[in-house]
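Read through the structure below, which is laid out as structure tokens, and then see the notes.
What follows is part of the complex, with its chains left where they were.
As written, the chain order gives the labels A, B, C and D, with residue 1 at the start of each chain.
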Amino acid sequence: TGGSTASESAHETLTVFNYSEYLDPEMLELFTEETGIEIKYEEATTPEEIYTKYISGGIDYDLICTSDYMVKRLIDEGEAQPVDFSSMEYSSNIGQKFWDISKSVDPDNAYALPYFWGTLGLLYDTTKVKGDIDSWDVLFNGEYAQDIIMQDSMRDAFMIALKYLGYSINTTNENEIREAADLLMKQKKDVQAYLVDEVRDEIVAGNASIGVIYSGEAYLGNQYNSDLAYVIPKEGSELWIDEWVVTKKCKNMDAAEKFLDFLCREDVATANFEYIYYSTPNEAVVAAMDEELKENPAVVPTDESIANCEVCTQNDPATIELYNELWKELKAQ
Amino acid sequence: MNRSRTRLLAIPYIIWIAGFTVIPLIFIIAKAMTDQGGAFTVGNLFAIFSPIHRKALIMSLSLAAVSTVICILIAYPAAIILRESHIKKKSIILFILILPMWMNFILRILAMQMLISNNGIINHILEVLSLPQIKIINTPQAIVLGMVYDYLPYMLLPVLNSILSIPQDVIEAAQDLGSDRLHVITHIILPLSLGGVGSGITMVFVPSMTEFVIANILGGGKILLLGNIIEQEFTVSMNWNLGSGLSVSLMAFVLITTLIFGRGNEERAGGFSL
Amino acid sequence: MKKSRVFGRIYIALLMIFLYAPIAVLVMLSFNDSRSRVVWGGFTLKWYVALFRSHAITEALWTTFTLAVLSSIIACALGLLGAIGIFSMRRKNYRLMLFFTNIPLVNADIVTGIALLLWFVRFLPLGFTSVLLAHVTFNIPYVILCILPKLRDMDMQQYEAALDLGASGTYAFIRILIPQILPGVLSGFLMALTLSMDDFVITYFTKGAGVNTLSTLIYGEIRKGIKPELYSLSTLLFLIVLILLILVNLPYDRLFSKNKLETR
Amino acid sequence: MAKELIRIDNISKSFDGMSVLKNLTLSIHENEFVTLLGPSGCGKTTTLRILSGLETPDEGRVIFDGEDITHLPPNRRQLNTVFQRYALFTHMSVAENIAFGLKIKGLSAQTIKEKITYSLKLVGLEGYEDRSPSSLSGGQQQRIAIARAIVNEPKVLLLDEPLGALDLKLRQGMQYELIRLKKELGITFVYITHDQEEALTMSDTVVVMNQGKIQQIGTPEDIYNEPQNAFVADFIGESNLIDGIMVHDRLVNIGGLDMPCVDEGFGENNPVDVVIRPEDVELDNSGAGQTQGTVRSIVFKGVHWEMHVESDTGITFLVQSTEHHPVGSRVGISVDPYNIQIMHKPSSEDARVFDQSEASAVPGENYEP
């Protein structure tokens, strides 16, 4: 019953691995309908989970969608197969800007197809916060003690601190990292909670005034509470990009390419966008959006706002270990 | 019963243990005894004594212990009250106690969070009643509350079972000899239900040692438990060797404690059944 | 006497509120017109409608149930034999077996999950079967913990009486001993069912592509907000179990006693 | 008689709507040995439990030493109970079991130790201090239960079939010992047994119960020799219970045979119940006697032979005699007028009661060898 031993060898099958709730399930049915290719669809919540399941070899995934640094890792470890994007009918819907961003993990644009992207920023309740917020400073100056919610994610927390201190988020300089860690330690007493997925709900519910959040979540939060605003601080932030790669285990490159091409098609990309409202690199979709949506920085970040942003490509083991130690120290404090 | 022959009945189970407990355990121990490069090391096993891990261990132990004690403190009076009640079918009680557990664990913990958060349902109710607000979310107390909530049925069931199976005439004999209510509880019911408490402790204390979801959701991620660390080593840091090492030493720790404290418990009939 | 009874009622009532308040919240959410769990958007039944339309949920529900029931049955069968076997062992082996029995209980779920994953991939394509094996593995200790005390309380004289009346060892075992430990097996089964339905981590690591349980479904959804359909599903499940519970506990001794007579 | 210590006043009790005790009234005096005797399920244990406070009567009162203790909890009553099924504390040693009540009273360790030793000696189980109750045989457990109750020196000791599990020799020993204890400690005993001989041997007063009602209260001699109704006559010892017609005072007709007796006041030609104890039927070989009969069966009972003798008038007598008469032999039958007990035919209610108790036993009279 495993993915690769599908008995219906007459049928073509693709085993697809993606973040959960990251694709409109009806699109999968549509794809099968159009091409006759069966999809075995598997979901996970973090890049590491995806990597772990893939690398353990239990399931032979053909296509994986994961985030920047993990994409880089897969490529670096030779787990990805090159794809000829130029031959695909709809790949041109992906804006050049995103191919360029993708180069930070896939220098030749040979492996990875951008799927969604976004930023890390602050979601805040305008009724509870004095004036407009434009800096990470609010997280560190103690003004909103016990009223801020941090991401319970090692990488994101360090990125914020590094950016606030003016360093690169991909730094391997131990001193810079330790400086960031000290900052986070000092901050801890002011933090109401470190949360992953519930940040949006907490801000919506009014349990806290400011929260660190991914841009797409900010849009959703706004839907429930129109007093909420999203900002990418001026110090800059993380620019994340989730991309598709074809694994080296994929035996049916043709089908895989068909699937990737399908995802780039405007109607499909629109459906997926409307399923989650994360920023899409598909320019055809962006072009067709309502003005209101188009102008929402949480949905379509402006170029200025991401000018200072970086893509995370950090895979240096020593740095990760350092992160890890310092993070545990912070949490254990 | 022919003991030498019935012993053979355990063979399928032994095979199962060998196949699905021991072999995977060997995998984990092997991981624990090597570093990320694959070289032999005992460092991961002793990593639990590093200051941060020790801190987390102590925190985990205290939260698990406090939760277990609270579970016992809640379960005991409940069991005694139920014993004294006139409900004929006591098994219906067991069902009622276990029923909440049929709702998904994460959903229940999320619901608990909605109840106790600063702007939560309880505080809204308190506000209406113009009573002081509770500020418990994102504290160790909230984690304890969550653990008690989630594990209480595992304590209630065995405790209730063992208390229900104490013969009434023994209690009456004690009353007859001059025991008042409290004395009966401390000198008859308590010692006679130790077996059930033992089962309950195993089923509450042990899993709550490795718990991390509750700590994440209700503790606001500000309290680091050993469960969090192990989970993080596996899923974030991708240092399986350290994760395995911590896990193996925790396992050894728990097994040794249960061996020490569990002694004699297995001799007493600790009912853990309907 | 009276006072303590009132106190007792209050205590039990408080306990029930504690256990059921979060359930009440979930039930409430299933009627919430808003997709967000923290915003009340008015009363609706649309999530119940949506529930029956959702392929993913009904499929996951089915998988969850078959998985829970199958793994509990297998765990009970193995655990029953195992418990009896262990019970008749000498002290040293008895302790040794209990030690191994406790391992899945003591291990962090993620460790069990990854260890099983590492092991399964060597001989078994991940899929339903692998999850089933994993669930049986973590269910067994609970089943055994439930059965062992019952074995200790067993009345061996009844077994001897059965032998004396002409029953073979096996027949006496099935007819006399099994019914005596059945309550233990039953609560073990219930326990296993509950654990199996609740497990996420181990299921997640050992499942194959396309296999989803309610837990894995829910876990994946925390990020984007739980689909309210799942609240209505929980509510429905709760109601069904509640109704079953009431049915099971009807005074059926009285209802069925007539049938009993006739079958004899 | 000594002062009244306990008064059970018009007590009724039902379980699940089933009436178990009906308007029971009973006085127990200081230092009295009262035995409740009756068939299984007649309410003996329930009565005892009401005395000990473990059960509350639906109606009526329990007066102890002039004080209404109907609703006093068991631990505040000066009574101790030896339970029908021992009810030993399995998690305690023998010594701890015995010390249980003493510790509650707060006696010193030394005193407790002495009392344990003393009471174990009383019940013949010296040196068993550290044993676990579960390692003892049934008889030994029962003796520990007795020791545990006695050691508290209660004003009243309630014993629910305490000797049921012991063999005859041991039982006799314990009977004597209990009587000695009663005298020595000056405690009042309320004793339950279904062993009639035990009841007669030990008691000052025997209370015969049936179906939740007292049938007769009296000294053992009263109960045995002058049963007030057929139930009591039948239940206490073996007896020939025969339909008769009271010809006139001091003459009763049994199966056509007129027999002199000593009872008066039953009117003339009234149907009555006649009770003759088996040991009071005299047999002889000489062909003399009030009537003749044939021996139909004979059983050796140790102390005596037990025979069924069918008289020529068609009545089968149960006879106990130390002389052996082989089956089929002809014997003369006679009964001393003093040994013929005349009783009124039971009222309808009593009849029901009696019939019921008959139904559950398999009557010996029907036995044909």
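Just so it is clear, contacts are C-beta pairs under 8 Å (C-beta built on N, C-alpha and C of every residue); 3 or more make two chains touch, one makes a residue touch a chain.
None of the values given here were measured: they were computed from a predicted structure.
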| item | value |
| --- | --- |
| Subunit formula of the full entry, expressed with the displayed chain labels | A x1, B x1, C x1, D x2 |
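Heads up, the rule we're going with is that only the chains that are shown with their structure count from here on.
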| item | value |
| --- | --- |
| Separation of chain B from chain D, taking each centre as the mean of its C-alpha atoms, in whole Å | 55 |
| Separation of chain A from chain B, taking each centre as the mean of its C-alpha atoms, in whole Å | 36 |
| Between chain C and chain B, distance of the C-alpha-averaged centres to the nearest whole Å | 17 |
| Residues of chain A touching at least two other chains | 49, 52, 196, 198, 202, 205 |
| Touching two or more other chains - residue numbers and ranges from chain C | 37-38, 114, 118, 219, 222 |
| Residue ranges of chain C touching chain B (in the complex, touch as defined) | 4-5, 8, 11-12, 15-16, 18-23, 25-26, 29, 37-38, 78-79, 81-82, 84-89, 97-112, 114-116, 118-119, 133-134, 136-137, 140, 142, 145-150, 152-153, 156, 159, 169, 173, 177, 181, 183-188, 190-191, 194, 197-198, 200, 214-215, 218-219, 222, 226, 230-231, 234, 237-238, 241-242, 245, 248-249 |
| Of chain D, residues touching chain B in the complex | 52-54, 73-75, 79-81, 83, 85, 87-92, 100-101, 104-105, 148-149, 152 |
| List of chain A residues in touch with chain C within their complex | 1-5, 15, 17, 19-21, 25, 40-45, 49, 52-53, 56-59, 61, 196-198, 200-202, 204-205, 220, 224-225, 276 |
